[in-house]
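Complex shown without one protein chain; remaining protein chains in place.
For chain A:
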Amino acid sequence: MQNYIHIKFQPVTREQQEILIAQLNELGYEGFEEGFNYISAYIPEGQFNEAATYELTAGTDAAVSKEVIAPRNWNEEWEQNFHPVIIDDFCGIRAHFHAPLQQVQHEIIITPKMSFGTGHHATTHLMIASMQQLSFTDKTVLDFGTGTGVLAILAEKLGAKPILAIDNDEWSINNAEENIALNHCSNITIQQADTLDMSTEFDIILANINKHVLIANMHAIKQHLTLDGVVIMSGLLIGDRPDIEKSAKDSGLSVLASKTRGDWMCLLLKK
């Protein structure tokens, strides 16, 4: 977690906005917000080059202001007021401030802190609906890109052990730990990592990420599956299917089943 530098240029014309964004992009700025007569540009503090930034508008009317932004939970407002999610009568996901859910087989409490996986997104919904159709009893599970830890927690409630949950994001690692404690799970280990280089194999791999990361890791996913292992993957748009299927086939995986919800897709694959 790092500080960001926010630089605001004002006033600037539309053409100046466009040119400044192109130049700031070359200086490593990550993102921009455009307003009526200003632009705001953002860069991690460690990459900030003050002289090069100020030089861009030297001799123009644009005033430049600088602000340091400390890391914080920007998603807090939504997280304070979201609705529980119920997936069939199989699984319900609620926050600690909601009343307990009735008539669901598995209730999960998630207090998200800028981490993905509350059940609201179609891909989490699809992953959970796919998990419903598999036996997890005593199966070893890897949750690749665990986010809030929701899928790892459900895997434990379904009888899996041991479970390894990995993510490359520090917010997610901390949040998954909190949610695992909230749900009294004892078979989940969390690791900060963005590649699969552990020495163990898993009976079930869960991977709700995106096409790019899944394709980059397809071979590693196959390498980490037991002989009869299966992988459930999502974070995929329906249009991603040809690329994913080709990558899976090239790595020695084949598609067993698929589900869709809106524009999104979930695939079940085996060796």
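Convention: contacts are C-beta pairs under 8 Å (C-beta built on N, C-alpha and C of every residue); 3 or more make two chains touch, one makes a residue touch a chain; residues count from 1.
Here, contacts and distances are computed from a predicted model.
Entry comment: the absent subunit's protein name, as recorded by UniProt, is "Large ribosomal subunit protein uL11", drawn from "Thioredoxin reductase", "Large ribosomal subunit protein uL11", "Acetyl-coenzyme A carboxylase carboxyl transferase subunit beta" or "Carbon monoxide dehydrogenase".
Residue-wise, the contact with the chain that is not shown comes from A:82, picked out of A:9, A:48, A:82 or A:144. Contact between chain A and the unshown chain involves residues 4, 6, 15, 18-19, 21-23, 25-27, 30-35, 40, 42, 44, 55-59, 69, 71, 74-78, 81-82, 112, 114-116, 118, 120-121, 123, 147, 171, 210-212, 235-237, 240.
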